[in-house]
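Structure incoming, see below.
Here the complex is missing one protein chain, while the rest keep their positions.
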Amino acid sequence: MNVRHFAAAALVAALAVMAIGATGASGRSSADTLTVWLQVDAQSGWPDVVAAATAQFKSQNPGWDVDVQYQTWGTHLGKFDATLAGGNAPDVIEMGNTEMTKYMAAGAFQDLSGASFPNQSTWLEGLAASGRYLGKTYGVPYYAGSRVVTYRTDLFRQAGIKRLPTSLAQYTAAARKLAARNKAKNFSPVYIAGTDWYVAMSFVADFGGTIAVQNSKGGWVGTLDRPKALAGLAAFKKFFNAASRASKVTDEARPQPYDVYSRGGAASMIGPGWFSCCVGTHKAATGQFVMPSHTKGQPMPGFLGGSDLAVPIGADRDKATAWIRAFTDNASMTALRAKGNIPNTTSMLGSSVNERAARRSWFVPTAKHWVSVENGNILRTMLARILTNKMTIKQAAEVASDNIAFTLNQR
Amino acid sequence: MSSALEAQPLEAVTSRAPRPATVRRRRRRRAARAAWNLLGLAVFAVMVFPVFWMISTAFKPDVEITSLTPTWLTTSPTLDHFRDAMDPQQHPGFWDAVKNSLVVVGITVVLSIVLAFLAAVALAKYRFTGRKLFVVLMIGILMLPAVGLVIPLYVVLARYGLTNQEDPLPTGALAGLIVTLLAFLLPFAVWTLRGFVLGVPRELEEAAMVDGSSRLGAFLRILLPLVAPGLVATSIFVFITAWNEYIFANVILSSQSNHTLTIWLSYFTGTSRNTDWGALMAASTLTAIPVVIFFLLVQRRIAFGLTAGSVKG
Partner (left out) sequence: MTGTAAETGAPRSRRRRSFAVRGLLRGSVPYLLVAPVLLVIAAVLGYPLYKLVTLSFQQYGLPELIQRKGTWIGLDNYESVLRDEIFWDTLVRTIVFTAACVGLTIGVGTLLALLLVQVSPWVRVLLTGGLVLVWSMPPVVAVQVWYWMTNFENGVVNYVLTELGIGDYSQHDWYATTFSKLAMVTLLVVWAAIPFVTITVYAGLAQVPRELVEAAEIDGAGPVRVFRDVTFPILKPILLILTSLSIIWDFGVFTQPYLLIGASHLDATNYLMGVYVYIEGYGHSDFGRGAAISMLMLLMVVALSVVYVRRMVRMEDVR
């Protein structure tokens, strides 16, 4: 009967499905398409900049096409790993600055030291450092964002705060005034999540402390238990207790500070500049200022979050760098700046709050296992212990330092 | 049946007017039925509540979504979130994603049911060497930890040219996803359909043989209508699982024109900025619609079919 034919047909169908796709070159994308992986922030934020760079590249390299594929944070590294294993990694990839070191150390990128890029001599050091490994350049700074204070102009006025604080002491005093005027339960004059280590480490950096340093043999030593860092942590605890009613063990995503703010639960919050997007009904009464240092007149060093552009191995280096050059030239940087970002060069730094905050910044240790420290929540655990008084500051810092050193020194 | 025969004489004896005992029994049964219905509705309310919350949030204005007092049903519903979700500026690729999901899932369902059915028939109706091994293989695959297989699988597909990073026909990546889904879903489908096929009585099959047709051919002709409901039930499971597939789809499909709805959905929470929760809920509601439609189309078959063909003890 026709069943055997049917079975044979099914076999053919299964083969056909695979054949459909296999009709083409195996191995990497063909010689005239440049594959670029950018994060989806570019697609929603500045698609025109991408389009302009692509057009410029195409006009300079006739016959070449550019395929920009937008990725999401959180999944793009897993996908990158898969393409590295499969031998078809993209030609240009956007990497978070904290993600760079691990991949540079593993040999995932091509050495760009010989190539030249726009504004290379005035690159923002915070970003440029994340693209360097053992003296060679692997990453081109793309853009950055710093941390600022977003605040309620109306509440500040109501509480009689005439001038924006320019020192930590002034800010603490302002917080007390705000607390006196807004007695609602759980109202935070300054909303800071208990385990928000970005804010806490800013305090540490403000007092000259560091998270970890490399000794002469290349090994890592945790330095949170040194006096300067301890001073910073103490200042953080003091400020938190005076100004924030957030849970001492919660992180800075649950709840989102801007959600608390838009509900009227906070008079100010510390976070990236784009926080002002999501303040609900308080849009008109919201402003920003630079987080003050404990030294009057200085900004507190802010965590410089940002992205670099790298060229994975196996890519056409010349074409890839050509595209990167088109994407990071002055025109692009001007456009990025207009969208509220910090450009990659100090020569274009203006005086917006975001940019002024970036003049003093700190960065995480450029160790290939730093990501493991973050994933292991070592800093968060330390902060929770400090704020809930489960351990003294010194004890918690010692434990954390040991853990950090252990993690960073893994093979 | 014997009990029905016994009931006859009794009913013949009783008069037309129902006796008080019967009335009481009927009333008790109705009361019992009403009580069960009430319980059923209560269970429905509890089980479906999260889905209700998702849909209701999709219509709430932003301020109600983040407020400290939860709103059950908003008094000022808005379609903004649906508009934002499908807005090609903010969340590009919606309709492409719909098309891709339908294509991938449609082909996967059809192919998996056909291939699995054939294999199930072989397992249930034939004795051949390697049969037991094959059955164990099927359930063995179900036990595999998927996360460990992602990268090696990608390497395999890349070698065949079935991922997005290859130039030619963009259908390559979709084909790669389809075969991957098939590889993981076929074992389940074979397993389930085997149970349904096992339930078909031997007598029917033997009756077909006397007819003078080939064993397999007639068997299939008789079998299909009886197993159709089982096929439908399995196809729903395959549909839903393929529809919600994320890990492999995410790695295999890179270019936005190839994305399925599940990947498109993940972009709502993938930026470094805030997540538009209202739009995400609206988007999720939209992605649930095809599944519901599919279910409504086939559910009548289920009601009948789930009643036949399950494994007998």
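Just so it is clear, A and B label the chains in written order, and each chain counts residues from 1 on its own.
One rule holds in what follows: a contact is a pair of C-beta atoms (placed from the backbone, for glycine too) under 8 Å apart; a residue touches a chain by one contact, two chains touch by 3 or more.
Since the model is a prediction, treat every value here as computed from it, not as a measurement.
Visitor: Considering the complete complex, which visible chains touch the unshown chain?
Guide: A, B
Visitor: Thinking of the whole complex, not just what is shown, which of A:N61, A:T98, A:T122 or A:S372 touches the missing chain?
Guide: A:S372
Visitor: Which of A:Y103, A:F156, A:Y191 or A:F289 touches the chain that is not shown?
Guide: Looking across A:Y103, A:F156, A:Y191 or A:F289, the contact with the absent chain belongs to A:Y103.
Visitor: Identify the residue among B:N100, B:T163, B:S254 or B:T287 that touches the chain left out of the display.
Guide: Of these options, the touching residue for the absent chain is B:T287.
Visitor: Spell out the interface residues on chain A facing the chain that's missing from view.
Guide: The missing chain touches chain A at positions 1, 3-4, 7-8, 10-11, 13-15, 18, 78, 81, 84-85, 87, 102-103, 105-108, 195, 251, 253-255, 313, 372, 375-377, 380-381.
Visitor: I need the residue numbers on chain B that touch the omitted chain, in ascending order.
Guide: 1-3, 32-33, 36-37, 39-41, 43-44, 47-51, 53-54, 57, 66-70, 115-116, 118-119, 121-124, 126, 128, 131-132, 134-137, 139, 141-149, 151-153, 155-156, 179-180, 182-183, 186-187, 190-192, 194-195, 198, 202, 209, 212-216, 233, 236-237, 240, 243-244, 246, 262, 265-266, 269, 277, 280-281, 284, 287-288, 291-292, 295-296, 299, 302, 305-308, 310-313
Please note the rule applied: only the chains that are shown with their structure count from here on.
Visitor: Between chain A and chain B, what is the separation of their C-alpha centroids in Å?
Guide: Their C-alpha centroids are separated by 40 Å.
Visitor: So in the complex, the part of chain B that touches chain A is made up of which residues?
Guide: Contact set of chain B toward chain A: 62-63, 66-68, 89-90, 92, 107, 111, 114-115, 118, 150-152, 154-155, 157-169, 171-176, 178-179, 182, 213-214, 216-217, 220, 250-251, 254-256, 266-267, 269-274.
Visitor: Give the list of chain A residues in touch with chain B in this complex.
Guide: 1-3, 6-7, 10, 13-14, 17-18, 20-26, 28-30, 33, 35, 37, 39-41, 43-44, 67, 69-75, 78-79, 81-83, 85-90, 256, 258-259, 262-263, 274, 277-278, 280-281, 305
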